[in-house]
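For this depiction, one protein chain was excluded, whereas all remaining protein chains were kept in their positions.
Our next item is subunit A:
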Amino acid sequence: MTGEGTAKAVITYRQALNDALRAELSRDKNVILLGEEIGIFEGSYKITAGLLAEFGPERVRDTPIAEEGFVGAAIGAAMLGMRPVVEIMTLNFSLIAMDQIVNHAAKIHGMFGGQTPVPMVIRMPGGGGQQLAATHSQNLEVWFAHVPGLKVVAPSNPADAKALLLASIRDNDPVIFLENLSLYNTKGEVPDGEHVAEIGKAAVALEGTDLTVISYSRATTVALQVARQLAGEGISVEVVDLRSLRPLDRETVCASVRKTSRAVVLEDDWLSYGIGAEISATLMEGAFDYLDAPVRRVAAAEVPLPYAKPLELAALPDANDLIKVIRELLDATGFSPAAGHPIDTAT
């Protein structure tokens, strides 16, 4: 982080995003917002509330329902020096724009020999748990994180949301900015003033010594809640918040697990081929000799997410699932709280 602000305000994740957009629209006339219902309607999730009134319809531009068209238009505008910030109403609709994201946004800088940057941001909320059923509850972050040429960030708290959005808008590459529906109303301290995060860096969200939970976005809030709960039992959990999925800060992950010797990955997306798989492979490479047991993964059940609440709850990973896996891993490695590691309950 850079910047000198010291005062902090407690605001929602939604407000943090809104503040970042307002700040960048004010700072740089080349920043424009594009998306469905972001203007008059003020955004499906009100992230852009007030911005049309403040900056006008040319800077805050409502688009037709045409994801391939307006995502691609943002690419072309970026090639000519604009800094478009696109809102796709939900991540699920990005599938309609995948050709533009993968074959164009991600390729244009490299494929044309570095002659034109594509400075654009695609913001979109994903995630299940809202009874939106199979086509409106997906995460799919690995689809984007798999692609060289893209940068992919997934902040878990209001401070990171603001600092990473500022960084993403100022970055000269296409940045996929992943939000989560259930984070919008969460609150946290956000420092006043201009704090710009560095893309590609994970954070140790909570220090611990017995076991590392690696997560990102909404899952980090679950990991932190579990870590604080287990601290009361004498179990010291370190939480690594990835923040950036591409590039992935492998060193911070490995350094943590070299210290704790136990690792669990918590992710909201489906298990197979997921971020957890990538983290597991990274730990095989960078911390194999330090591991006391195989890495465990806690992720969503591999079904199209059902509408009915009991089924939805059963499919999505929650705090109880994480606690169960942590206990299994500790038991398997002969951990005893009484034997005692120093406990750090600091937040």
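By definition in this document, a residue touches a chain if its C-beta (ideal position, glycine included) is under 8 Å from a C-beta of that chain, and two chains touch if they have at least 3 such contacts; residues count from 1.
Note that in this section contacts and distances are computed from a predicted model.
Chosen from "Cellobiose ABC transporter membrane protein", "Penicillin-binding protein 2", "Ger(X)C family spore germination protein" or "Pyruvate dehydrogenase E1 component subunit alpha", the protein name that UniProt gives for the omitted chain reads "Pyruvate dehydrogenase E1 component subunit alpha".
From the options A:Leu91, A:Leu248, A:Leu316 or A:Leu330, the residue with contact to the chain not on display is A:Leu248. Taking the complete complex into account, A:Met111 is the one of A:Met111, A:Ala301, A:Ala314 or A:Ala332 that touches the chain left out. Across A:Arg22, A:Lys46, A:Lys187 or A:Lys201, the residue that sits in touch with the chain not pictured is A:Lys201.
Looking at A:Asn103, A:Gln131, A:Ser272 or A:Asn320, the residue that reaches the missing chain in the full complex is A:Asn103. Residue positions on subunit A in contact with the hidden chain: 30, 32, 58, 61, 63-64, 66, 68-82, 84, 99-100, 103-104, 108-119, 148-149, 151, 171-173, 198-201, 244, 247-251, 254, 258, 282, 285-289, in rising order.
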